[in-house]
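Not every chain of the complex is shown here; the ones you see sit where they belong.
In this document, chain identifiers A, B, C and D correspond to the written order of the chains, with residue numbering beginning at 1 in each.
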Amino acid sequence: MIIGRVIGELVSTQKHSTHENLKILLVQPLNLDGSERGDALVAVDSVQAGVGQTVLLATDGYAAFSSVGLPPSPIDMAVVGIIDRIDLSA
Amino acid sequence: MIIGRVIGELVSTQKHSTHENLKILLVQPLNLDGSERGDALVAVDSVQAGVGQTVLLATDGYAAFSSVGLPPSPIDMAVVGIIDRIDLSA
Amino acid sequence: MIIGRVIGELVSTQKHSTHENLKILLVQPLNLDGSERGDALVAVDSVQAGVGQTVLLATDGYAAFSSVGLPPSPIDMAVVGIIDRIDLSA
Amino acid sequence: MIIGRVIGELVSTQKHSTHENLKILLVQPLNLDGSERGDALVAVDSVQAGVGQTVLLATDGYAAFSSVGLPPSPIDMAVVGIIDRIDLSA
């Protein structure tokens, strides 16, 4: 899974029928120290995440589309948690 | 998922039976600012996308072949939306 | 999916039972202009492809093993089309 | 699969229903000689692993969520063993 920060949203009118009513978020991946890592990702939201929140993402098709209660559908990444805290051992 | 621009089409006569009647698109991945990112991708079309349009792609076999209503078939990427707008937070 | 050129074949006597009677091809990935991209891939053949032909490959386990009509089996890449033509927009 | 060392834990209150009661670990990937390789990973725990232990991780959605006895759920990596020993041939 991947840690990131929600930075925006993507809007499509003409889209796959299973994507109706889904919110598609843009997420900037983060390192453990909060610095940015690589390019923004595009994921469905399954936990009512909002811009600026630090979140947990799950990848892989089967795992990701299960997050929004759908039968097999073209979704490969999902926001699945709002992160409260990262506990690192010294 | 991945943001890209449709740049062409791939034509095969001799192909897997599940690929009959599918349109196979070439898609250039894009960064959030519209600049190009990496090499062109090859994906089935599930939303009647056309050359020049900015689209959303879903990866992963199970997720991708579900986009065209097929039982398990050798498809690993699909165009699943025409992107109207990317809303980035300041 | 990936564009490549068939460059050889891999031969194993002692192998997983589901691999009996499968042809395992070596495929050099190609860029859209026909130049080589990265290292050779290893894939099952589902379309009677031959050495020197330009082909389309599908990746991902579930998608790939479905190409040869097998129940779940350890196959993660398949040649699924002989490419006639790539149409790129100007 | 991947070899790593558990370095911490990730805590979320607002999360996907399937993630309730799961422990989410931070794992530093390791080379065979014990040196660090790349960035920390985020994985569910299926074997009561603790901080400082060297562990085996399995990736891929379907494989990973099966480790915690769940139906399809948004999990893409799991800690599945505590490594006792790596036997390398001379």
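Keep in mind that, in the parts below, a residue touches a chain if its C-beta (ideal position, glycine included) is under 8 Å from a C-beta of that chain, and two chains touch if they have at least 3 such contacts.
Predicted model, so just to flag it, every value in this text is computed and none were measured.
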Complete complex - number of sequence copies, 4 represented: 5
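Keep in mind that, in the parts below, only the chains that are shown with their structure count from here on.
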Mean-CA-position distance for chain C and chain A (Å): 32
Residues of chain B engaged with two or more neighbouring chains: 60-62, 64
Chain B to chain A touching residues, read off their complex: 1-3, 31-32, 37, 46-48, 56, 58-64, 66-67, 78, 80-89
Footprint of chain C on chain B - complex, ascending: 7-16, 19, 24, 26, 39-43, 51-52, 60-62, 64-65, 71-77
